[in-house]
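All protein chains but one are shown at their positions in the complex.
Take a look at chain A:
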Amino acid sequence: MMPFEIRSLSVDLGARRALESIDLSLEPGRLTALIGPNGAGKTTLLRAMAGLVRPSAGDVVLDGTPTALMRASARARAIAYLPQGGGVAWPLPVEGVVALGRLPHGEEPDRLPAEGRTAVEAALRSVGLQGFETRPATSLSGGERARMLLARALATQAPVLLADEPVAALDPRHQLIVLEVLKARARAGTTVVAILHDLNLAARFADHIVLLDQGKIETSGSPEEALTKARLAASFGIQARVSRGEDGLLVVAQSPLPSA
């Protein structure tokens, strides 16, 4: 169990400050949803957590060690990152793509040891892609491709899993499949952080919601704490109805508020 912390993290993108003094402590075993309006800095925060963007100040700390001090391969073994809407350049077989998740362990996709082989099979099984092993990755549908890329991230078996809009552009069934996989992975002890735009999915699946606005954390807490009418109005600029029914918290966006 590795605690994953973000300490006073600031990131500048060119002259613009994208993130301002972010402090966040993420616990293993929980699914955290990162929400916020477009341009709030969600992707930048996730990339900084993955070590893909250099912070101007502060640290990302995994199990007491700043990730900036870790070797690239050690960091890659500890933190799996699933970028938004990724593709595959060549018609590689599906199992070959998933096996790329073993690269941080120094395992070559065409010479996987037993452990890597097991990890790849388990990852394919958990996203329901058994039987797809030899299919060319470029022949998959959007939903199948998203599941394959998620399986690639799972195959690393990293204690931290970061996913940037993993359900964007997916149909409702695939959205549920992907979020259930992420939730199950969290329950198995992984620290999972996912950027989500659908507030109802965030409310339903996340244990913890972080609302980011203009590069700052607006609120961080349970779905009930984070998804209030007042916060949605302030951060998203929407008039929303938040109700609690038999399906849990329900957010209905009613109308955009006039911009301030």
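FYI, a contact is a pair of C-beta atoms (placed from the backbone, for glycine too) under 8 Å apart; a residue touches a chain by one contact, two chains touch by 3 or more; residues count from 1.
As a working rule, contacts and distances are computed from a predicted model.
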The complex's invisible chain, by UniProt name, from "ABC-2 type transporter transmembrane domain-containing protein", "Cytochrome c oxidase subunit 3", "Phosphoribosylformylglycinamidine synthase subunit PurQ" or "Iron complex transport system permease protein": "Iron complex transport system permease protein"
Touching residue (missing chain; options A:Ala48, A:Leu62 or A:Leu112): A:Leu112
Among A:Leu24, A:Leu45 or A:Ile79, residue touching the chain not depicted: A:Ile79
Residues from chain A at the interface with the omitted partner, ascending: 47, 50-52, 71-73, 75-77, 79-83, 86-93, 95-97, 99-101, 103-104, 108-112, 117, 120, 136, 149, 152, 156
